[in-house]
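Of the protein chains in this complex, all but one are displayed in their positions.
Labels run A and B following the written order; every chain starts at residue 1.
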Amino acid sequence: MIQPLTEEKRFTLTQRPEGLIETQTLEVSIGPQHPSTHGVFRMDCVLDGETVVALKPVMGYLHRNHEQLAERMAWLGSMPYTDRLDYFNSMTNNWAYALAVEKLAGIKVPEHAEYVRVIMAELTRILNHSCVIGFMLQDLGAWGTPLLYAFREREKILDLFEAVSGSRMMCNYMRFGGVRVDMTEKDLAVARDIISRFPRFLDEFEKLLTTNEVLLARTQRVGILPKELAINASISGPMARASGVEYDIRKVDRYGVYGRIDFRVPVGDIGDVYDRYYIRVLEMRESIKILQQALRDIPAGPHVAPEVKLRNFKIPPGDGYGRVEAPKGELGFYLVSDEGGKQPYRYHVRPPSFINLTTLEDMCLGHKVADVVIILGSIDIVLGEVDR
Amino acid sequence: MGFIGKGLFEGMVVTARNFVGSYFDKERLVTVQYPEERVQTPENSRTFPFLVYDDDKDPVATMRCVACKICETECPPQCIYIVMDRDEKGKPRQRPKVFDIDTSVCMQCQICVEVCPFEAIKMDNDYEKSQYGRFDELVEHLPDLLKSNEYYSKIKPTEASAVDAKLKAEKEKKAKKAAPAAAAKPAAAVAPKAVAPAPTPATAAASAPAAKLVIPDDAPFSPEQRQWLSGFLSAVSVGAAPATGAAPSTPAQAVTPPTTSAAAPAAEPAPTAAAPAGNWPWHDPGLGMQQRLDLAKSALLADKLMAAMAQTDCHACGYDCRGYADAIAGGAESDLSLCLPGEAETANMLKKLMEEAGKA
Partner (left out) sequence: MRFDSRSWFPYNERAFEGDYCLETVYQQLRTWFANAPDAVLFWLSVIIPILFVLAVYPGIFAYTTLVERKALGRIQNRIGPNRVGRWGILQPIADGLKLLTKEDIVPRRADHIVHFLAPVIAVVPAILLFSVVPVGAGLVPVNLNIGILFAFAVSTASVLALFMGGWASRNKFSLLGAMRAVAQVVSYEVPMVLAAVAVVMVVGSLSTLRIAHAQSGGILNVTNWFVFRPWGFVGFVLFTIGAMAESARTPFDIPEAESEIIAGYHTEYSGFKFALFQMGEYLASIAMAGITVTMFLGAYNGPGSGPGWIGGLISMFWFFIKLGFMIALNIWIRGTWPRVRVDQLMGFAWKLLLPMSIVNIIAVGFWHYITIRPLAWIITTLWLVVWFGVLSRLAATEGVAPRTYRYAS
């Protein structure tokens, strides 16, 4: 493992191996205002020429006191705030919180609602992965073309979200025991239509990108995350799977109705940026399969458990941890309920982006500045989640 | 850099296809040129809340909001500010004098709509709300927030028709219950104290606990007893009790507009134009706190507790006023601060009463 430079070493001269030329390192701060840091995020890089010698990520520019806010509101009141955690995928955030509360309170969710939740979550996964690839390519320099193709598809899904839940991004859709409003037949038909067109878009997307020599040269063997490090640093999500860790919470926990749905989990071997990109493409294809099965098998039924109250909802004392496979990794909520039971006593979010970011330095050492940006893009962070 | 630039070439073909297709294919040119063209937002789309009124001739009088302040409490970013309208004597009218929504704070989460028991606040879908200032200009006040039911039906037809049907059904149910009681009841009679008949119906009720308790028409109760009994039963069987015998409205002190319909399936509220006739003379939101307590000087704790409340039957506490009082007296409810319209005054009085009762 490469040791990061201590403070003293940062400003000393770097000696070349042959001892011939003595050069000076350059300390550069990438961000927080930067087109490619995916939000307000700063990286203090120490560069030797173009090579990264040390890198320190500095977060907290978007800290909004989410966890503290939840302690003063009722259980339902922090549901809209969870939308704004990973503001790109609001449905999975809602589901993770609802899952945690349901675990704590012992609420059972009707079948129909579970299927609706799975449909929404997988649609979110599709739109997240396609846009992440788009953003990564934007960082790579393809001036917006893959990004706008991805957004074109995202728009269709967002229109569906608006028709169902009322809002495109901040959906506030899941409730404890189900979902807020039901998906009508028309909405399901729209979802089927979107999914039937999506493979064609994916094929076009892949043709544009996957065998592009420039992309291959830029992303292969760059930012390798070894499997050991991934496990030790509790990396999760596509990043871990690209490094060879066979772990997908949908298969492990079998929450929702994932236990009944047949899908595979792609796993990479090397763990470089290209792997992470391609795993996401494969995951999108798997999500299409999941969606097709869910839309085919969805039963009729109530969309929310009838015994759950909206107001004055009390949970017996205890604590619990609920997690889902968010598109970015393992999103978990740790909730502690005390005697009063109307508000959480402690509310903690386990954000995947934050945990995945801790390995940024290890992945970037020895690479060039240009690679830092791409590696950051492939980790797929959203600052709302990192800073909460 | 690779043997043949095949991948590069394929990429070029894709972009070329998109370029050419953008002239012919709708799919490949997705721009909507705002503001000349607008995307049709779906029905469910939500932006900011507004208040619904039923009659164009008098919006303020026919608005459905009773200032129960449930939305203010439940709002996550606390963007709503409500002040109840009181007349010259300090008697609360069942409507807000001040209803401010700070749209720069509002998260558009729709929780206020979900928790409103009176179908009074709904989500608009107007997104062109930019103003020239950042602070006061973005706070919406009561006159701007009031929009008619026709407007609501226009923007959200399915939802509005469901709400209309529900409100109509409740009104009919209420009217049906009000009719026989009005026929049987002499007007303007001072009701005998409900103390004497209280123990008997209590035991009778205790022996027949059920979700839906209906007092048979041939049961040997006087109309006053019947009224008291059905109220008591509705409190005991929380959630599905039948309507109380509605106290008839008397000419005296008919204060409030009749549109306070309860959405909850719990006991139908005694119409807030309740007269002192009937078993609950204090059940008039027009009376002040001391007046109500004087009227409720009975030995029963539940009566005194009920008198301390705001008498709106708004279900902010989760019950109607009688039900809450009975629940506190019975020990089922320990939280004394649930009466939102009553605010701190009610909470303190309830606490005092409970302490006195505990000592006694």
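Going forward, a contact is a pair of C-beta atoms (placed from the backbone, for glycine too) under 8 Å apart; a residue touches a chain by one contact, two chains touch by 3 or more.
Nothing here was measured: the structure is a model prediction, and the numbers come from that model.
Within the set A:41, A:75, A:161 or A:278, the residue that contacts the chain not displayed is A:278. From the options A:145, A:234, A:292 or A:312, the residue with contact to the unseen chain in the full assembly is A:145.
When the missing chain is restored to the complex, the residue among B:30, B:83, B:165 or B:219 that touches it is B:30.
In the full complex, chain A makes contact with the omitted chain through residues 26, 28, 34-36, 50, 137-145, 148-149, 152, 208, 210-218, 220-221, 241, 246, 248, 251, 264-269, 274-275, 278-279, 282, 368-371, 373. Within the complete assembly, residues 1-3, 8, 11-12, 14-16, 18-19, 22-23, 28-31, 33 of chain B touch the chain that is not shown.
One rule holds in what follows: only the chains that are shown with their structure count from here on.
By the touch criterion given at the top, residues 1-2, 5-8, 10-11, 13-15, 18, 30, 41-46, 70, 74-76, 107-111, 114-115, 123, 318, 338 of chain B touch chain A in their complex. Only residues 73-74, 76-81, 83, 145, 149, 152, 155, 159, 162-167, 170, 172, 180-181, 204, 207-217, 309-312 of chain A touch chain B when the two sit together in their complex.
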